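Of the protein chains in this complex, all but one are displayed in their positions.
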Amino acid sequence: MSTKGSSETIEDGSDVLIVLDTRKRWLSKVTSGKQFHCHKGFFDFDQIIGQPYGSKVRTNKSIDLTIYKPIPSDFLQHIPHSSQIIYTKDAGLILLNGGIHPGSLVIEAGTGSGALTSILAKYVGSEGHVYTYDNREEAYNTSKKNLERLGLESQVTIKLKDVSEGFDEEKVDAVVLDLGDPCEIIPHAYAALKLGGVLTVFMPTYNQVERVYIKLQEYSFGDIEALELILRGIQLKRNAIRPNTRMIGHTGFLIFARKLLGENE
Amino acid sequence: MSTKGSSETIEDGSDVLIVLDTRKRWLSKVTSGKQFHCHKGFFDFDQIIGQPYGSKVRTNKSIDLTIYKPIPSDFLQHIPHSSQIIYTKDAGLILLNGGIHPGSLVIEAGTGSGALTSILAKYVGSEGHVYTYDNREEAYNTSKKNLERLGLESQVTIKLKDVSEGFDEEKVDAVVLDLGDPCEIIPHAYAALKLGGVLTVFMPTYNQVERVYIKLQEYSFGDIEALELILRGIQLKRNAIRPNTRMIGHTGFLIFARKLLGENE
Amino acid sequence: MSTKGSSETIEDGSDVLIVLDTRKRWLSKVTSGKQFHCHKGFFDFDQIIGQPYGSKVRTNKSIDLTIYKPIPSDFLQHIPHSSQIIYTKDAGLILLNGGIHPGSLVIEAGTGSGALTSILAKYVGSEGHVYTYDNREEAYNTSKKNLERLGLESQVTIKLKDVSEGFDEEKVDAVVLDLGDPCEIIPHAYAALKLGGVLTVFMPTYNQVERVYIKLQEYSFGDIEALELILRGIQLKRNAIRPNTRMIGHTGFLIFARKLLGENE
Partner (left out) sequence: MSTKGSSETIEDGSDVLIVLDTRKRWLSKVTSGKQFHCHKGFFDFDQIIGQPYGSKVRTNKSIDLTIYKPIPSDFLQHIPHSSQIIYTKDAGLILLNGGIHPGSLVIEAGTGSGALTSILAKYVGSEGHVYTYDNREEAYNTSKKNLERLGLESQVTIKLKDVSEGFDEEKVDAVVLDLGDPCEIIPHAYAALKLGGVLTVFMPTYNQVERVYIKLQEYSFGDIEALELILRGIQLKRNAIRPNTRMIGHTGFLIFARKLLGENE
């Protein structure tokens, strides 16, 4: 019927998600002649090349692993990173409430490991573009490697630059701030956004929420909204459906605001 | 700098978001020669044509309204609908965990007012496509009107058809079910998905979570995960930052699962 | 078997809880010769005098109401009050984590309508005592009336007094603060508590949480813990069990701390 869908066969060079169970899962690149190793043994990548996604492979310790084709959220959770990365729950709302979609021009600060960058790049698509800033060389190198691996490098410009000096772009559709002190960057975000463009700020503490809110009011931002998303996992067990006992209680708060015509303009 | 960003000027025929405050906001189409009316008075659309987004306009009752360029989530919340529609928090995670991105082929059932359809269509972009099913004529007509208004009709095929007879498409990347009894549709979803493709089910009750989980196990679905997202709004008031007193306590549960190579294949 | 249990028959002068449904319920005093009126009609109190608790009575509009014997939490929710009162979820934890039980000596500030006071008095019992402070005459009068109605006046001393001048008591087991600016009262709470005694502070905002925490560290309080309780109601409907759509998202934060031997002693 449809022929536009992407390939269903595992190839040499494919990124794959290798799943043992809900908690143990790895993102890996299939490489002919090499092996995948984990605490449950190893298998040869050649065993899965040519197999369809959704296949199982048995390790030398007789443990079955399932091979999935990664979806964008797998990259968000599993690419190498040094610092805390944004969760999919937050990334999904950043797209929708942040006004980020195919064709959007987006600025992000800071880049970190490029995890959120990769999501932004994936969703602005080939007609959009992401400009991402970080002043740490490690962030530049890690994110460059991660984005190339995901084939997203043409949709992103990585800038090794201190954002406290401002952004190079103008009239972008969206700015996303995920850095230690977002307050001092808010004037630069205002300058870079087009009218009606959306600023998204992610931050872990209430103190930052208050400071960002106060700063947003000094500039002409409107429609300011703050919230947090709480994700509760549900135990799937026949006749014993219930929320999971353990959960992540907090990742961060999100503030969304839109640029108004203002005196600062 | 960038010239790819979308227009910043309100034009005749533009969709605009007209905002009084956090709760009172309307989606409207600018029509030269006509007026916008609300409980705070009216203004002539000609007053705002040619003005930049982010401008304010005063009604005949001297109330200021702000004119925003709508982002996708505004459509999700404000397009005409008869039944309950999916919230942006859930829609964002459906994109990320549901494996839906630019270029994806997606099946949705049911269409309803086309609110979630419009989000899916927006994010699969011009290289993807959404096939949406509903057997109610009203849903067909409302969603058609809504999608045309948003200029998304070329990215969606609306089907006035009972999904209990199965889907017409094969090897799609993702299936999203948001209907009263998702269980009986799961076999059809399995048949329509490509290997590794993701099924997303949205449902309000725990009873449905259990039934869907049991059904998913009968078919070869793997990596099954159930969760709910809780959104807490934060009161933005200087020196009085706190969660809001009132909140929506529950919208629904989400189950995500991926198609494995199975005996049913 | 047991004969210690309280009476099961509705008497003239009894306080009763009259229940229409989960949301519509009233606390009322049975008065021979008088009537109970609500929007669903009226009935004569004499109709229920001598009947057992758990009986139904029919109004002149043919609506059935159920007559319950009030439990302490009914008083917390239904006694007359002007300002926001503490919820049962918070009051229950204040008892347990606040170290308040039969025999305890407790100071409370401020009294308000006496709602929390009545719970504290009920649970310290005849061997304990509550000293409650408020500098507003209205609070004194309302709480006095409420406590007398509940027959708890002998277990409470209501003080019309500004707590910024300090408390009259020493070596109490527990101090509970529920007032606008708890910070300045913390030194007085320290002075009034016995060693190891527990201070409980209830406050709505994050800003207060931080200020109280900083103040507690200046004094010799240990084992400081802050938390909030979120209550989710569950919809009880056969085959449609789910959290309620609407909920109270926030009432307040609680801080518990215990008095250490300190330099301030």
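A, B and C are the chain letters, set down in written order, and residue numbers restart from 1 in every chain.
Here is the rule we go by: contacts are C-beta pairs under 8 Å (C-beta built on N, C-alpha and C of every residue); 3 or more make two chains touch, one makes a residue touch a chain.
Note that the coordinates shown come from a computational prediction; the quantities given were computed from them, not determined experimentally.
Of the listed residues C:13, C:50, C:151 or C:196, the one in contact with the hidden chain in the full complex is C:196.
Among B:36, B:133 or B:206, the one in contact with the hidden chain is B:206.
Mapped onto subunit B, the footprint of the missing chain covers residues 206-207, 210.
What subunit A contributes to its contact with the hidden chain is residues 204-207, 232-233, 239-251.
Counting over the whole complex, subunit C has residues 1-2, 4-6, 8, 19, 22, 52-56, 66, 68-69, 71-73, 76, 88-89, 91-99, 101-103, 105, 119, 122-123, 125-129, 168-173, 194-196, 198, 206, 209-210, 213-214, 220, 222-234, 236, 238-239, 241, 253, 258-262 touching the chain that is not drawn.
The rule is short, and it goes like this: only the chains that are shown with their structure count from here on.
Subunit A and subunit C have Cα centroids lying 47 Å from one another. With centres taken as mean Cα positions, subunit C sits 44 Å from subunit B. In subunit C, the residues that reach two or more other chains under the touch definition are 206-207.
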